[in-house]
Every structure is written in structure tokens, then in C-alpha cells.
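First the structure, in the form of C-alpha cells, and then the observations on it.
Here the complex is missing a single protein chain, while all its other protein chains stay put.
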Amino acid sequence: MSHLVLEGLGKSYGSAVAVEGIDLSVARGEFISLLGPSGCGKTTTLQMIAGFVPVDRGRILLDGADLAAVPPAKRGLGIVFQSYALFPHMTVAENIAFGLEMRDVPKAERESRTLEVMALVGLKGFADRYPRRMSGGQQQRVALARALVIKPSLLLLDEPLSNLDAKLREEMQGELRQIQRSIGTTTILVTHDQHEAMALSDRIVVMNQGRVEQIGAPDTVYDRPQTSFVANFLGKTNLLAAVADGSGHVAVDGFRIALPGAAAGPISLAVRPERLVLAEAGQGFSARITNRVFQGAHWLLSAESAAGALLLTRANDGRAVPAEGDTVAVSFAPADASLISERPSP
Amino acid sequence: MSPAASERAAPYWLTGPALLVFLGLVLIPLGMTVLLSFYDWGQYKGIVPEFTLKNWREVATDSYFLEIFLRTFRIAILVTLLSIMIGVPEAYILNRMSPGWRSMCLLAVIGPLLVSVVARTLGWALLLGPNGLVNQGLIAIGLIGTPLEFMFTETGVVVALTHVLIPFMILAVWASLQRLDPQIENAASSLGAGFVTIWRRVILPQIVPGILSGSIIVFALAASAFASPAIIGGRRLKVAATLAYDEFLNTLNWPLGAAVAVLLLVALVAIIVGSNRLIERRYAQVFE
Partner (left out) sequence: MTRNGPLACAFHLAFIVFMLAPLAIVCIVAFTPEGYLSLPTRGPSLRWFKAILGYPEFLRAFRDSLWLAALSSTIAIGLAVPAALAIARYRFPGREAMTALFMSPLMVPHVVLGIAFLRFFTQIGLSGSFTGLVLSHVIVILPFALRLVLAASYGIDRRIEHAATSLGAGTATVFRRITLPLILPGVVSGWLLAAINSFDEVTMTVFIASPATTTLPVRMFLYIQDNIDPLIAAVSACLIALTALMLLALDRLFGLDRLFVGTGKG
């Protein structure tokens, strides 16, 4: 049985729709990311799960039970806030033990569990420190420990790493992943950082304008974007104008490949820059190189073609690289192209 | 009740107690006072709850009342001007002091605010009396031959009220000076501006809101001041507030006193709201 289920979840503020028709089912122990630009409804969705924002439409089921009538204080979820929201007037240990205290856990057990979780997140020896005298990374760990110590059925992370600098963020991502794996708590992460979502999650829910664009494993979402939004939001991509013949083939500027599933007519194909290859003349469609930039491990080439502007990478493997102004043939394997289905605009 | 509905009701539950107290203890008494100003009164019959415009006609036509209201606002304007002339430079000087000195001087500036007005005005009565220190000093250095009259004069009231109210001006101006970029004077002088130009073109325009809100506070408090005019001005030199006091507690003509009070309130509110319009701020903010 799914651990957490969102069914047709929706929220409006006045006439503005913040979230609409979110369907998602999360397995026990899974790490899910809600990924999207700011204002896409990911935080509102998290707030509805947490219970801080009332649900307008749809249901939230946790272990099969509807959460609608359960107040936030009784949901038993662990939440890490973007600002950490640590209690500034309490020490680290008091912060962490607060949830246990609310659950009337006896003092001795409270202390042992606090110490245990502090060790887990690498905060040994910080028990009597006040939050304002700690670095951002340390505060982050306190927030995580405070959420974990109550053994939550669900861990909600609201942009937990966005206030850290790049190096620390990468470090914390690794640790977060490892901690989540070791305790196996079902986790939902809200983020606008595609790298973070891809590095941490089992599955990514890409959201845009209050709706789900695509749900899938990080590599699937990256390699097989279903909409142009997903294709563009996760890394760089080429959108190629093509024509489908309705019988299993599409043509890009005359270059025909087998690609079943497309209805006859003009279509868009998404191909990642690293999946576009330079081919022998006649075995691809033609493009003119407009710019080339050396990036160490590879070259980044910009080109113009009848199918649209192109971006392709070429490994720096000693072979000759076309110069600006050269005309080249470009091709790709059918497996590397994703058919973009545009959602009809509401 | 649904969570959304209880969330909507929450602010009313929270403000409810204060609101009830204020409705019961501000609006009702003020309403009763307005009503009272339309009641009849006689030396022997007392207050008669019959509608009459008698008090208002008396206040509006008798030159005695006109003179007192003119004096009240003349004093308030003088006090406000003096507060600006002394308070603005003083706030500027305070702002340029090192933090240690400043907190010491702040004690001298704000401290008197916390001392009872009665004690402060008593000090001025002692200083300004015919044998007070000010007259003795002036005679000693040969500026005057006979003691000057300060007690029971508008000058004395203005001096005492300026002392009482100037901290408000300094606080308001200082608050706006603190928002100034400390580098701004250097920026201006690097562009070739002299001291006067810097003040006129750079500093003054930025602290005008502070001066205006300080002026409104000082003016309002000066126009409604009671203890200082009562002690320094005595029975002879009445202002609106002492007039209302006399009508209420000495003559016992409550309806007439109520009319004076309501007129003072209306005039002040009109002036404050009007000047707030002028500087485009809501009056709740002026007192912040």
C-alpha cells in the first residue's frame, strides 16, 4: 500500500489557482522531490501536507487515513523549514527535545534520544549552544535533528539547503541522502534546484504553474522529458521542429528516423546537447556552426539549422572540432529523442 | 467550526477584549461628553438634559473664549517653532556623537520625559519667579535693573512647555537622521558642497518627515497641555485646557466645559488630520 497519497489536490487564493489536480502516490521509504520554479505551487503543496494551509479540493491520505480532520500538531510529521525556524531562545538540546517533550517522553529517554540524533547528524558537543551562535550548516543540522528525533512518519524538507553556500550544499546533500537511507523515513523535498532534486530523489515531481508536468525517476525525467517545460527546466536541451508521417517515422529537415507513436503532422522533439552527434555528410540534417566554446573536458558548439537553433557538446578527445562557419551534418539515435506532448493550455 | 472559519475569526477573538474596553471606555464617554455640551445648565438647577445650543453659541460668540483659544494655539505654534529651532540642531549633534557620549547625553535629553510634568514645571516656577535664578542672573550681569515678569506670562508658559515637549522633537528627528546613509555627507562634500549646502540640499530634505511628525506631536501636546500652563500661567493666563478645568471643577458648569473640550478636540483632530494629509501619512504612523 502507498504510504502517502495525494488525490486531485487543489488550492486557490481568491480567483488565483495556486495548485490544481495534484495526484501522487508515495511508497514507504521513498525520497520524492517536488521540483519547479518559484510560484509553481510546490511549497503550497508541502504546506497542505503539513496542515498549515487548508486543502480546497482533493484529499491527502497517510497510511490510508484522510488527514483533513487532523490538526498540524497531531500529524506527527517532521518538517525542516527553509529558514530553519529554530527556537532562538532555546539551546540546541532544548530545540531537539521539544517534540519529545510535547509527546510526554520521559526525561531520561528524551536525553538519550536527543544525544543519539545529534550524533546521527554530526552535532556532538553542541548541546548547550544557542542557534544564533552557530553557522548556517550547523543550524541546518539542528533543524534536521529536531525533525528526525520524533521518528516522523513523513519528513518534509522545504528548500532546506538553499541558504548554504555551494560547497556546503553539496556536502549536506550527500549526508542528507545517507541519513535518509539509513533511517528509511519517507521524505518529500521541495526545491527549485534541479541538481539537488536529481542527486537526492528516487522520483522527481516536476511542477509548473500549480500543475504536475511529469513524475519519474531522475534519469527518466532528464532523458525522456514529456513536455518542453520539463525539457528546458532540467538542463539544456534542443527542441527540434519535425514532421511525423503517421506511420512510425518522423523527419527533421529531411533526415528520417523511426519514432513510433507520433500522430501525423508537425511535432517537437527534445534531444539533449550531449546526444546530438556530428555525422557523415548525408547521414543527418545540415547545420552551420555559429560559435564554439572550449570548456575543458568538452567543446560546446552552437549551430543554426532548418529545425531550429542547436546546442551540442563534443568530447575533447583529440579529434578535430568544426570551426565557426563550418557546415556539418547532425544526427541522433531515435532512442535519444523524446516526443514532446504539449499540454493544451487551460 | 472549520479550520478556515476559525482562522478568520481568530483576529476578532484576539482584539475583542481591547475592542470592548475601548468601545465602552472611549467612544461611549466621548459620545456622552459631546451630548453633554448640548445640555442646559443653571447656577441653581444644575445640569438639565434638554437640547440647547446655548453653550456652543456662547463659546462661538464670546470674545473671552476666542481670546483663550487664540492664546492656546499661539503658544502651541511658538512652542513648536522653538522645538524645531533647538531640537533639530541638537538631534544632529547627538547623532554625530560617539556612542558612549551619546547614550550619556540621551539620559539628559530623554530622562526629563520620565519625570513628572509637575516636578519639571515646578523647576521652571522656581527659576522664573521674580526672585528666581534667571532674574537674579540677569540683574547680576547688569542686563536688567528690575526683575522681568515670567510667571503668569505667555513667555514663561512657552519656555516651560518647550522644555517639557522638546524631547519628542529630538526623538522624531533623530529617528530620521539614523536612517541617513552615514557616508552621504562625505559624498556631498566630495562633490564640492559646503556645510550649508549639504544641510540645505542633502540632509534637510531627508529629515523633513521626521521634523513634521515631531512638529505634529509637539503641537498637539502643547495645545492640549494642562499642568504647565496651570502652574506657570496661573488663574490669570488661561488656555483651553485650564479653561475647561475651571468650568468643570470650579464653576461646575459642566455643559459649557464639555463644549470647550469638544471644540479643542475637534480643532486638534482637524489640524492633525489636515497636516497629515499634507505630508501623506496616516496619523497612526505619526506616533510610531
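Quick notes on this one:
Each chain carries a letter (A and B) given by its place in the written order, and its residues are counted from 1.
Quick note on the criterion: contacts are C-beta pairs under 8 Å (C-beta built on N, C-alpha and C of every residue); 3 or more make two chains touch, one makes a residue touch a chain.
Please read all numbers here as calculations on a predicted model, not as lab measurements.
The chain omitted from view is touched by exactly one of B:A5, B:L53, B:L70 or B:I110, namely B:I110. Of the options B:R57, B:R74 or B:R96, the residue whose C-beta touches the omitted chain is B:R96. Residues of subunit B in touch with the missing chain: 8, 10-15, 17-19, 21-22, 25-30, 32-33, 36, 86, 89-90, 93-94, 96-98, 101-103, 105-127, 129, 131, 133, 160, 163, 166, 171, 174-175, 178, 220, 223-227, 230-231, 240-241, 244-245, 248-249, 254, 257-258, 261-262, 264-265, 268-269, 272, 282-284, 287-288.
Counting the whole complex, the residues of subunit A in touch with the unshown chain are 50, 52, 72-79, 81-83, 85-89, 98-99, 102-103, 143, 146-147, 150.
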